[in-house]
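A short write-up of the structure that comes next.
With one protein chain removed, the remaining protein chains of the complex are shown where they sit.
So, chain A:
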Amino acid sequence: MQTAEKHSPKYTGKRHRLEKPELLAPAGNLEKLKFAIHYGADAVYIGGQKYGLRSNADNFSFEEMREGVEFAKKYGAKVFVATNIYAHNEDLDGIEEYLRNLYEAGISAVIVADPIIVDTARRAVPGLEVHLSTQQSTVNWQAVKFWKEEGLPRVVLGRETSLEEIEEIKKHVDVEIEAFIHGAMCSSYSGRCVLSNHFTDRDSNRGGCCQSCRWKYDLFEDSRPETAWISEEEAMGDPVLQQFQLGVTQLPLFEEQDNAFTMGSKDLCMIEHVPDLIDVGVDSFKIEGRMKSIHYVATVVNVYRQAIDSYMADPDNYVLKPEWIEEINKAANRPLNTGFFYDTPDHEDHIYEPEEKAAPYDFAGLVMEYDEATGMAVIQQRNHFKPGQEVEFFGPGGTFFKQVVEQIWDEEGNELDAARHPLQKVKIKVDQPVSYFDMMRKKK
């Protein structure tokens, strides 16, 4: 797995400004929220019990939201809620109350696609910020201006927007621009796909997407004469139609050994282009993935945090660190590319080969405590590990080291031949100081 194999031309625009962007991370549950923020996110977006597009995620209750907001406050971070379905009639009742509850829980903003939810939020809960969701596929400055005039301080652009287009949008409209910079992408215009509805009766625009775009398809060409089916009788004796009647009605556009057709896209990764995104004036860097693991979220947030901070500290001497790319690849589920930022995706940007699927590393344990005097750490088990295995420790800021696990003890001091039990607290000796919230991972 590697990043950005296509050699895209660099964005050639000027540095329009130098303001630190927000790093916005997904948080599928309360624990992921804490990790995302601890590892450096300035804001997180979560799903509530209703009106979100991830019906399979373990979404937040209002109680959990309050706890999340409390946690975020300690770091000066914000919590947004994705309220981005396209509502049907039956969904309309209760939206006002839901939005009010979000506001009372301390939520800073809702991310909304359906204009009626935008309108309801503006009217009923004016204190709650509304950000326009990427599901609206907003890709031009005049549409952005329209939404600004509707009272929205921020627009999440469609993923089809290039850096040049963002530059022009920023020129025309004084509004916060949020852009996806990392993670999985719809290959369609977001919201403009109902493959899921057609294949499985699951409504994609209300959170039921079954990712049919990543399935495999065979491509054919219809070889029937254009109007064969309505002029069949008339055309008796026609040599072309005879062939049609013999059953040669379609030509496969693939050979036995070919990969199948798919719409499935590689995942977005802009780690090599953080300066371009900042220079053009993107206000919020959004990472995709409310369904992704803690390990994924912490790793990706950690890397972008370092890149952004490093560029902001000294833009003229900024250097892309190879270890950032290595880190990203440890969490990546799919091959990566740069989406539409530089160019329209082509044959190198889709996944025709069989997918490897899983990331190469597992989250093995979470550091709970560290005793400086003895060099012993209490680790909460997150995946099987045993003596003799090489593990890697990392924490916010990316400080990490590798070591081999020696002995493992349980809390009573009994030696274990492996850490087998999920969430069990075990003790191991660590080579370097670690602290609470640091993570231990191992190669699969």
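Following the convention adopted for this analysis, a contact is a pair of C-beta atoms (placed from the backbone, for glycine too) under 8 Å apart; a residue touches a chain by one contact, two chains touch by 3 or more; residues count from 1.
In the analysis below, contacts and distances are computed from a predicted model.
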Hidden chain of the complex, named as in its UniProt record, picked from "Sigma-70 family RNA polymerase sigma factor", "Branched-chain amino acid ABC transporter permease", "Protease YrrN" or "Electron transfer flavoprotein subunit alpha/FixB family protein": "Protease YrrN"
Contact partner of the left-out chain, one of A:H38, A:H182, A:H273 or A:H350: A:H350
From A:G47, A:G183, A:G207 or A:P396, residue that would touch the chain that is not displayed: A:G207
Sole residue of A:E168, A:E392 or A:D410 that reaches the chain not shown, by the stated touch rule: A:E168
Selected residue (touches chain absent from view) among A:Y75, A:F220 or A:Y436: A:F220
Positions on chain A where the hidden chain makes contact: 55, 86-92, 113-116, 119, 135, 137, 139-143, 146-147, 158, 160-161, 165, 168-169, 187-189, 191-195, 197-199, 201-203, 205-208, 212-213, 215-224, 226-227, 229-230, 249-250, 253-255, 258-259, 261-263, 265, 340, 344-347, 349-350, 352
